[in-house]
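A single protein chain has been omitted from the complex, and every remaining protein chain is retained in its original position.
Chain nomenclature is as follows: A, B and C, assigned in order of appearance, with residue numbering initiated at 1 for each chain independently.
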């Protein structure tokens, strides 16, 4: 089913209250906000979802709440873990909770193609049959996967139904992934959507990314689907100044949460420690970026 | 003197002919092109200047030609090298040729603050008195330097007159570097100028970056100097779609050279091997990005 | 109390049965074997204890069983985790179970001294008062800590009572750590005990290491304590050929488990997947190494 994924899969934030506890209530409002702005699915507990800061119980609760509130829209749960035992047990829990699939990036330390083939053979032996998103995000994972290797993995493991492609440069990699003669999988793209219209032209099936104005993602996708490439670009370019601001790692996620707080999607903009906080200077910058955007949007 | 650097220091490309030989004649036209579009100085043989692919003789020739053609504008020569012996001998050559200073990033493998303090103590023992740009570019160097460490280095080494700041996120790092109580040094910013107007607001003295439309860099800088921040942003935003295209590593440099070739600045867009080549798909994308930009500029 | 640790702290293996399940019964026999051969304490769930392959429940069970069987000897539990939330919750569990302390290595990705000081400030905010072993093992953690930084950490955090020093080269680092003017902490050394007699001469308080003949560790330590340095070296040198065989990463751990199986300490030599298996060639090599050792020992 994920083979045919298309549209906007939101990389969802994890909301915390001011004390740093998971704010389950804000998950509900955040899901509603995302859906209202055009989300077709969700990816929960990715890197920018601060998965690395949650313990096992919290991760389960977050996954469960997202799945419950999504009301049938597909929810993919990030389960990457240096321990295959933990990866497998959380993967099984996620599927039992009703996830549409899991997302896996290889753990840092793997280097050669032989290592990677061995790693995924063992991983899929443990979660056989689980629909899986293969995340190609070397900036975060520190592991590089070439196009021939990804094609080999697709060939060997029917579990892989979707590639989240966010290597850089990304465009020719998407073209080459699409040119492969093998089984078709979906390709959604990350990198904070910085190259979205170009990626769609290259054959991507949509974004798997987060942004404080998710309506941009769905509108650009819709315009692209209608063959209105110039309008897609025009719209995208309006948002690009803010988009590139949010693209600066966890500090950008912090900015994103703050904008979504202002828009009423969540109650608090807190990132869990260890994580950045916005300074007065940052907030003033954000005010100005948002004001400029709103003005351009004619509001 | 570099202490007072301000304005646009162009990170200059190294032109090659179709066979991959250094094209000295194109250096002349390229320098003219940069000056005509507002360059106040040059940084030659940086990462995107393909310094890593030149042998010692070629590096010397390129440095010499740039210095000759620049007609008195300051030229900074990148001399980073895993070998301190080579760093020192090329540094001395560059200064003898008339360079305004050298640029150094620490070699990969250095990790602790103690390592870094030791490395620069030895480096400056060998090139004592040479005006130096300290390049803080962990994405390429694989070496992270904190603000307190950079302040210590400035304190210890009068040679450091300018920081090229291109860590990410960059904005608060610029603010913190500026807040230091010690000796004032210039701060110019890199990262392909993706955050230029914000960096100027944070106290940076200008960009040290490359772009196929260098007039954007000088116009944004001039508007900022005149306190016309909104106009600076408006202008910057027009160029941002192309700017972010050129920000994709060496493949982006390839695109940049192609645009500058079309603009008559160099004869060939060749990157030396090993390096990417633009596909038909890439060229079509570039056609479209440039056409959209020119249209917005009202040409 | 860990401030005064001395003697042999065994880095304990985690036994698995042939299906890869934790073999709790073999923990009992293994603890007995270690104690019988002179162990003064235990470090459980370190790198070579395959901690990275256990899920949270298994880790808790292993810690509990070791603590129960150790009969009052101090047991240190490895709790390193990229997630501070998980580190803190497992740390608290371990202390509740009766651990003497926890062991922490910084997570990969931390680079500057400022990063590391910030990390440990946050970690100890969460596990305030917990006796802690700071593990300096850059080969595995990918994080380098200089002597001045370690001294600063000791100064700031009373929780740090013991340094497990296993950077390479190790000897001058031990000397420099000892020369610090600050609060005295214990220093135990790792690196598979490859440099044990030299490390003791430099001021280390004993080994924190694993070996299939743990009696060597305790005998060398005892001879050193009695000032019989040459006899300590003579004894150590007998074991060195096997010791260096076991020093080859997880493959060496595999060999170690096989020798301990033969000696009756555990029922199975299995490493949990992903992990190496010994080939026929490996087993023959091991036969020969052990036979040579036993012959030299006059058995």
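Assume contacts are C-beta pairs under 8 Å (C-beta built on N, C-alpha and C of every residue); 3 or more make two chains touch, one makes a residue touch a chain.
This is a predicted model, so every value here is computed, not measured.
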Residue, one of B:176, B:272 or B:292, that touches the chain absent here: B:272
Residue among C:35, C:158, C:222 or C:240 touching the omitted chain: C:240
Candidate in contact with the missing chain, chosen from C:21, C:172 or C:225: C:172
Interface with the unshown chain - residue positions in chain B: 52-56, 58, 82-86, 89, 108, 118-119, 122, 272-274
Positions on chain A where the hidden chain makes contact: 111-115, 138, 143-149
Interface residues of chain C (partner: the chain not displayed): 168-172, 175, 194-195, 198, 201-202, 230, 233, 237, 240-241, 244-245, 248-249, 251-252, 276, 279, 281-282, 285, 292
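The rule is simple: only the chains that are shown with their structure count from here on.
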Reference chain C; chain at largest CA-centroid distance: B
Distance from chain C to chain A - Cα centre to Cα centre, in angstrom: 38
Interface hub residues of chain B, defined as touching at least two other chains: none
